[in-house]
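The structure is given below, and queries will be raised subsequently.
Only a single protein chain was left out; the remaining protein chains are all shown in position.
This part shows chain A:
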Amino acid sequence: MAALLRGLRVGGTLRRFGSVVAAPTPTNPRCCNSLKCGFHRAAVRLQDDSKSDKPSSSSSTTYHEHYQAHSADQDAAAASSGAAASEPAAEEASRPNTSYQDQSGEHGEEYETEEQLQARILTAALEFVPQHGWSMEAIAAGAETLGLSSASTGMFYNGAGDLVLHFIAQCNSQLTDILAEQHNQVQLGQAEPKETAEFLRDAVETRLRMYIPYVETWPQAMSILLLPHNIPDSLKHLSTLVDDIWYYAGDRSTDMNWYTKRAALTGIFNTTELVMVQDSSPDFQDTWNFLDNRIQDVVNMASTAKQVQSTGEAVVQGLMGAALKNLTGANQRR
């Protein structure tokens, strides 16, 4: 609440400054019409402001205020006019070299969306995780390496949860790329197709190996993922992971097997992850042995289920079959 009042005061000074400068014109006419653009400029402006000792919470509150006010044009114009002098230099320094086209299509080609900025900050923050754990400090350190003020952590409302979820999403997409590449190799005939059990084993091992640099702090990350407000997102990531692995393993089932296979793999993945965080063997050999055994269990269960089914069918045939019908006379046409 106090932060909001401070923000309002800052916003008030901004507006007054904007009205003093007659007819503020945005320096970059292409893309100064939106909220996200306005925030980015505010973040860039604050990089200089932090050097001149402005209150550090102003970025988050300015963003907050922008969000509430919904008058992006005015604020953006005011913010950009306030940063007119330092902007060109700062913008050159912090403008990313992305050619990614924003799907909302609001921005110019060189401009970065807020999402991309957040993704960049979080990726940069990952290298500070061994030092600071999965926390706002790591995010702040990451923002600083990109040349942004550590106050830009204010845009991460979920804090450490954002960092963990971003990391998980990144790992998942890396795994999908690897699996797609392997699939292409098989299609081109450059590699042998793997057996299902071996494929699953390799996929889960590859995925879990991505945790190795962070394995010391991984229990903290797992507990963050179990927080109630993070559970929907972490479940979604887990389900996409498992679906991708089964898809590339060749599963094309459209009945209950779709569910049982994914449930089994989820169980394998989660238990192996838990074993991994307390494994102290060289190169996590115990973990991979555990993984082998679990996959073998599932394979055995599947073949046992098949055997039970064929036995059951044989029994039913015996009961309903011709022999009994003939004996009891139930086969006569009336």
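The definition used in the following text is that a residue touches a chain if its C-beta (ideal position, glycine included) is under 8 Å from a C-beta of that chain, and two chains touch if they have at least 3 such contacts; residues count from 1.
Following the convention adopted for this analysis, contacts and distances are computed from a predicted model.
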Practice problem: Match the chain absent from this complex view to the correct UniProt protein name in "NADH-ubiquinone oxidoreductase chain 5", "AP complex subunit sigma", "5-demethoxyubiquinone hydroxylase, mitochondrial" or "Phosphatidylinositol glycan anchor biosynthesis, class S". | Solution: "5-demethoxyubiquinone hydroxylase, mitochondrial"
Practice problem: With the full complex in mind, choose from A:T254, A:S280 or A:Q332 the residue touching the hidden chain. | Solution: A:T254
Quiz item: So which of A:T123, A:T176, A:Q220 or A:T266 would be touching the chain we can't see?
Solution: A:T176
Quiz prompt | Positions on chain A where the hidden chain makes contact | solution = 1, 4, 64, 67-68, 103, 114-115, 119, 157-158, 162, 165, 169, 172-173, 176-177, 180, 183, 232-233, 236-237, 240, 243-244, 247, 252-256, 258-259
